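Shown next, in structure tokens, is the structure this report addresses.
A single protein chain has been omitted; all remaining protein chains appear in their positions.
Per-chain numbering from 1; labels A, B and C assigned in written order.
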Amino acid sequence: MSFGLLKGKTGIIFGALDENSIAWHVAERAHEEGARIVLTNAPVALRMGAIQTLAEKLQTEVIGADATSEEDLENLLTRSMEIFGGKIDFMLHSIGMSLNVRKKREYTDIKYDWMSKTFDISAISFHKLMQTAYKLDAMNDWGSILALSYIAAQRTFPDYSEMAESKALLESFARSFGYHWAKKKNVRVNTISQSPTLTTAGSGVKGFDEFFAYADKMSPLGNASAESCADYCISLFSDLTRMVTMQNLFHDGGFSNMGMAPEVLE
Amino acid sequence: MSFGLLKGKTGIIFGALDENSIAWHVAERAHEEGARIVLTNAPVALRMGAIQTLAEKLQTEVIGADATSEEDLENLLTRSMEIFGGKIDFMLHSIGMSLNVRKKREYTDIKYDWMSKTFDISAISFHKLMQTAYKLDAMNDWGSILALSYIAAQRTFPDYSEMAESKALLESFARSFGYHWAKKKNVRVNTISQSPTLTTAGSGVKGFDEFFAYADKMSPLGNASAESCADYCISLFSDLTRMVTMQNLFHDGGFSNMGMAPEVLE
Amino acid sequence: MSFGLLKGKTGIIFGALDENSIAWHVAERAHEEGARIVLTNAPVALRMGAIQTLAEKLQTEVIGADATSEEDLENLLTRSMEIFGGKIDFMLHSIGMSLNVRKKREYTDIKYDWMSKTFDISAISFHKLMQTAYKLDAMNDWGSILALSYIAAQRTFPDYSEMAESKALLESFARSFGYHWAKKKNVRVNTISQSPTLTTAGSGVKGFDEFFAYADKMSPLGNASAESCADYCISLFSDLTRMVTMQNLFHDGGFSNMGMAPEVLE
Partner (left out) sequence: MSFGLLKGKTGIIFGALDENSIAWHVAERAHEEGARIVLTNAPVALRMGAIQTLAEKLQTEVIGADATSEEDLENLLTRSMEIFGGKIDFMLHSIGMSLNVRKKREYTDIKYDWMSKTFDISAISFHKLMQTAYKLDAMNDWGSILALSYIAAQRTFPDYSEMAESKALLESFARSFGYHWAKKKNVRVNTISQSPTLTTAGSGVKGFDEFFAYADKMSPLGNASAESCADYCISLFSDLTRMVTMQNLFHDGGFSNMGMAPEVLE
């Protein structure tokens, strides 16, 4: 499937860790649709090496950046504009990590230093990215900024722990900064609330497999895959969706609007 | 702009009254994107004649149908499948009319016969269309059914009167039938909640111009036009959005998530 | 439990069919809290007789009214004001019935005449009640109008069928008419979205028992009972909640904001 939807466009994609990553698929699809892209990830993730394989395949560069560092983000954006010979049309924020979950602290026994780091990595990094780009005037008119979210921002999934708050923060940043980006450059800012996905990150969450199966049954179309999420991202980077902004868009096979599926009761 | 997004696809489009209609633009864009379409509207609307001009331009046919008549809908779907030589990939429901508004009855002095007719025309017709297609097994796998809605389904705009309830009904039908269509054929069903639009229908509402200007100020990107709405419909008919279902999608320049715009206060 | 919260207030309560009815408990609690009330129900429901027992217990009257008849509603309101010697402070609409469900028609094979009757009984009756009271100027300042709803208005429960749309309509009427009542008399209008409840009406829905158990597990506090719903109604009739209006209020032990309960997976 290739339509030339992003022909002449340029974009930065965060979070392509390995072939299971949604961001990996987005990068591939964006390339197919004619965009030039820059890949980025945290230095620690880069050392795993897979992203270089992707960069070669897509004939592009990887620029390491700690998304919690304003300095790194400034460097990323500046160098990307040099590479593109111009401003940026789209950006994907696909970053999330919970220290308390990783270290198996219960939600009722949170370590607050870790919570702050979780928020910084998973959500505030999105504000930092947008603010740095805003100050550098790095986006083209009618550009598109996207972040990946999850329905735990609206409803409680106890095992998801402080990531619920991270996603609530993330979506709020999209709404708040969406106003300013619209006013400055007609740039739109949205989040996609994606089905649970069999990524390396997703798999880390306790009881993920059972939950994945539950969500799959609860969703009339089944869980949305990483591949289909990449397709959806393409539509949101394309000029077909210029007037959609400050929204959280569910890409979940219908999960979010199901109250109870007979399939689950059986 | 043309990407071949709907190449090989077939669709039925309701509600193309004249050049100001959103449906008119959707028909044109769907044609550009490679779809074969059938146009339809109520007999009384057909008599105005403009739709024939569109049909000629798009080298397609017009099949009259009263959307409140199950018989007419059955005929429409059956004949469309004959014309296409196969099943249908997408449908757009763009129908709405309020008798109480048209006849200037206040919301606190509703005539209930008229309200029933309003619901029948503006909302129940959507269920009838989906039910008739369901019984005829008229949709292709992974098809897309769309209806146009308005944010009055969620919030009160006093002059919009009983159309608020019509849209609440419409969106509920999308969620409810979306489940059944997903299970039967992986067909998705969504509504687009569009900005106030300068269509012939929109203009009929009391105080529309002032309200249009207000919404335009309140929306960080301004009101979405009929043309941009057509683009958005194309993305939702295309295979890029296969896992989005049972959603109400705001296409409104950000209006729905603004609490207060400084531009309005000034 | 009795606090005198409704001392000096007058109210009309629809839908007290038998001891399992939420409305039955609301009537008892309102009486305990010092209100004078009038009971009403459809003529067919009155013939079952239980409501007379309640009326005697509460030393009040029953006035039969078909809630779909504007004439009956006018009579009900006029006679109630005569009985009270003044206007009305609160009203509870607790009416719902689906012909297609009762007659076991699938949601994909709806009979539309029945759907219209379902809407008329379950939702439009609420508008008729409010409009009739509005025209008669029958409410006291700072009064409270309530209707009972269900979360199917927001999310899909396939077996709930066209009652989803009935509740979506009902909640929309609350928002729309809430504006007009606020402006006229500072009267508030809200809906309570109640847990599935073991009433005579609830029990009629297919697979209700399994669903009740599922909802009970999904709700961190368990399903809310009819008795606790009555308590909540009292708080919404009292002067403690004067500024809450046009809201749909979940009274459901937390069900509505749960994404997944570990208790369900087990």
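As a convention for this text, contacts are C-beta pairs under 8 Å (C-beta built on N, C-alpha and C of every residue); 3 or more make two chains touch, one makes a residue touch a chain.
Just so it is clear, the structure is predicted and the values come from calculations on it, not from any experiment.
Taking the complete complex into account, B:262 is the one of B:8, B:85 or B:262 that touches the chain left out. Among A:115, A:129, A:221 or A:260, the one in contact with the hidden chain is A:115. If you put the hidden chain back, the residue from B:119, B:134 or B:157 that touches it is B:157. Touching the chain that is not shown, out of C:125, C:149 or C:195: C:195 (per the contact rule at the top). Residues of chain B in contact with the chain left out of this view: 151-152, 154-160, 207, 210-211, 214-215, 254, 257-262, 264-265. Listed by residue number, the positions of chain A touching the unshown chain are 70, 107-110, 112, 115-116, 119-120, 124, 127-128, 131, 134-135, 153, 155-156, 158, 161, 164-165, 168-169, 171-173, 175-180, 246.
Although one chain is not displayed, chain C still touches it through residues 1, 3-5, 175, 178-179, 182-183, 186, 188, 195, 220-221, 224-225, 228-229, 231-232, 234-235, 238-247, 249-254, 256-258, 261.
One rule holds for everything that comes next: only the chains that are shown with their structure count from here on.
The innermost chain, defined by the distance from its C-alpha mean to the mean of all protein C-alpha atoms, is B.
Centre to centre, using the average C-alpha position, chain B and chain C are separated by 33 Å. Taking each chain's centre as the mean of its C-alpha atoms, chain A lies 43 Å from chain C. Along chain B, residues 175, 178-179, 246 each make contact with two or more other chains.
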